[in-house]
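Here it is, the structure, as structure tokens.
Missing here is one protein chain; the remaining ones are kept as they sit in the complex.
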Amino acid sequence: MAELLRTHPLEGWSTRVERLPDTVRITVEPYVAMVDVRLGAVPAEASAALGVDLPTTPNTWVPAGTGRAVWFGPDEWLLTSTTEAPEELEARVRAAVVPLGGSATDVSAQRIGLRLTGARVRDVLAKGCSIDLHPRVFGRGSSAQTTLGQAGVVLLALSDAGDDHGVLVRSSLAGYLADWLLDAALEFTTTPAS
Amino acid sequence: MSPRTPGADLPEHPDSLWRSPEPERSYDVVIVGGGGHGLATAHYLAKNHGITNVAVLEKGWLAGGNMARNTTIIRSNYLWDESSAIYEHALQLWEGLEEDLGYPILFSQRGVLNLAHTLQDVRDSVRRVEANKLNGIDAEWLEPDEVRKICPVVNTSTDIRYPVLGATYQPRAGIAKHDYVAWGFARRADEAGIDLVQDCEVTGFDTDGDRVTGVRTTRGTISAGTVALCAAGHTSVLTDMLGIRVPVQSHPLQALVSELLEPVHPTVVMSNAVHVYVSQAHKGELVMGAGVDSYNGYGQRGAFHVIERQMAAAVELFPVFARAHLLRTWGGIVDTTPDASPIVGRTPYDNVYLNCGWGTGGFKATPGIGSALAHTIAHDEPHPYVAPFTLDRFVTGALVDEHGAAAVAH
Amino acid sequence: MQLIACPWCGPREEVEFSYGGQAHVPYPDDPGALSDEEWAHYVFFRANPKGRFAERWKHSAGCRRWFNAIRDTATYRFERVYRLDDPKPVIP
């Protein structure tokens, strides 16, 4: 079977991103399967069928297989997988939750993931994110759906030191957000890009 | 009427403005609300109808509400016949108002540009211009190069986020000095013997069947032949006392000024898509406003992010404004209606008239609504200019929906 | 800019929320049975008190959940935030 060519919205950004210093590293993490899950309550059989205890504490995420389960709302989660195809993930999750009155929707391409690492990442995020990202408050396992600049994002705290964050952004806004991040990081670059 | 040069110093106020009388116990007409509309109504009751046994009751200081807080834009280029008729009536009165009031109101017909930034903006703009022309209102559609000629500081380059695709222009539109207008009306009303009663808050109404017999206030109960409610953002507070339901919501609306600047901005520019409106007032300050805050609020203040967004819009549209300074911000309370048109006319009480819901149009309507409401009170019959704006239209569905023409708010 | 306490996400900036006007205005059981006036009141007429107001908010930029709040329209202070299935709180 011939592979159908894949592209993502930030293909053209790699050279600009590479110029960033170690204190603000931006990595694009495309092609992650994601499913939006709805379930009124989280019965034990859901956890068993999904292979993960969906987090019930607001604004948290937990590891789930090769991906994550992110709290999105009192009856909503985002499940991600780096190994399954989008349609496989949707089919698996749908099979698990529909009998429990839930639903599941493939949203793999709705958002694209960025990973921001480095000592200055919090300073960059603070230029457009109003929530408190201090590690005391937003340590590993924290998540938030909020606004970064003028883009809606999902923020994931990936370390306890506040120097590793996942950012999910709507695919159509990825270019805007990348622009925004590069601009925000400019003062931390020793040789500013023109 | 020649436009005044921006930067000209303000003329002096007169040595005598108004008395501060104790309220009488009874008046032929009691106007609740000593803002622009209340004062204008009082003036025209006296001037046009010889009715002077009138009190204007103001809970704070005269013209201290929206009249003191608006951005003073005057225009009549509204979309619908009903709207443009009353605003054009007002504009024609504005053109003779300085003489009528004997007060230097600094009415400056420097024109208003409403910018279009999208193809739909262009369609809506042409629609409005063509309707205005057929209604006898001066209006034209300008291409970007013509916009630049009228206001050279507008960024008409094509590589900005929302390029200017053109604008509507009403040359007779302009600005005036709000306090001077209010004080001009107040002074004339006072001269005619009308009592302007400040620090007099209405606390309730005495009713007898279908009539209101008395207005209870912090300065005693006052009986009234006719009551006119001109309380703008506080209308619901009064109608709640009367048990009248009115589809009005009160929202914060903010505005701001810069320091005094050399003339750079010769007209008035409004942009819906980039969302800012700007003029440069007589002394030289830039006066700006933007959209309403989303929630109901009587606090006469709004959230600062609205101001920040407005500043971004201002600098986007007028790059030379970058180092102008925000000097002062403030907020008013706008009374909005479901169709963005006012509510004027009868109420379930035979002798109570309602005038509210002007949203962002209140200042520019001031002389128009004042004269039409005075006529309505004097003849106990809605003046044709206000007749379409009944409370009943929300029941029949015959709205005057200015949202459709939303390219222009304010 | 205020902080609004989403019942799920906790305090967030006002810009993350959208406003839904008066709360506890149910959709009529049988709109066809209403007079034009009654229907107009449902469609267009909402309370507009100066003072405490039970109103609807949505955490649009966050969990996208609607909730209710009692807020003072004069001071803008949120006095209570409650979920849609909670009864309207009585505040002394």
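Which chain is which? They are A, B and C, in the order written, and residues in each are numbered from 1.
The rule is short, and it goes like this: contacts are C-beta pairs under 8 Å (C-beta built on N, C-alpha and C of every residue); 3 or more make two chains touch, one makes a residue touch a chain.
Just so it is clear, contacts and distances are computed from a predicted model.
Here one chain is missing from view; checked against "Sarcosine oxidase subunit alpha", "NADH-quinone oxidoreductase subunit L", "Cation:proton antiporter" or "4Fe-4S dicluster domain-containing protein", UniProt names that protein "Sarcosine oxidase subunit alpha". The undisplayed chain touches these shown chains across the complete complex, A, B, C.
The omitted chain makes contact with just one of the residues C:W8, C:W66 or C:Y82: C:W66. Within the whole complex, the absent chain has one touching residue among A:P21, A:G65 or A:P86, and that is A:P86.
Summarising the interface, subunit C meets the missing chain with residues 1-3, 11, 18, 20, 26-28, 30-32, 34, 36, 39-40, 42-44, 56, 58, 60, 64-66, 75-77, 84-85.
On the side of subunit B, touch with the chain left out of the figure occurs at residues 7, 9-10, 13-20, 60-62, 64, 68, 81, 85, 117-120, 122-131, 133-137, 160-162, 179, 198, 258-262, 264, 284, 303-304, 307-309, 311-316, 319-330, 338, 395-399, 401, 403-405.
Contacts to the hidden chain, counted on subunit A, fall at residues 1-9, 11-12, 30-31, 36, 38, 75-76, 86-87, 98, 101, 103-111, 123, 126-130, 132, 134, 137, 149-151, 170-173, 175-176, 179-180, 183-184, 186-187, 189, 192.
Criterion: only the chains that are shown with their structure count from here on.
The touch graph of the protein chains shown is a line.
The geometric centre of subunit B is 29 Å away from that of subunit C, both derived from CA atoms. For the pair subunit A and subunit B, the distance between C-alpha centroids works out to 48 Å. Chain geometry summary: the mean Cα position of subunit A and that of subunit C are 31 Å apart.
Across the assembly, subunit C contributes 13, 15 as residues in contact with two or more other chains. For subunit B, the set of residues that touch two or more other chains is empty.
Residue ranges on subunit B touching subunit C, taken from their complex, read 234, 236-237, 240, 245-250, 294-299, 303-305, 338, 394-396.
Chain contact summary for the complex, subunit A toward subunit C: residues 58-59, 72-74, 76, 130-131, 144-147, 152. Within the complex, the subunit C residues that touch subunit A are 8-10, 12-13, 15-16, 61-65.
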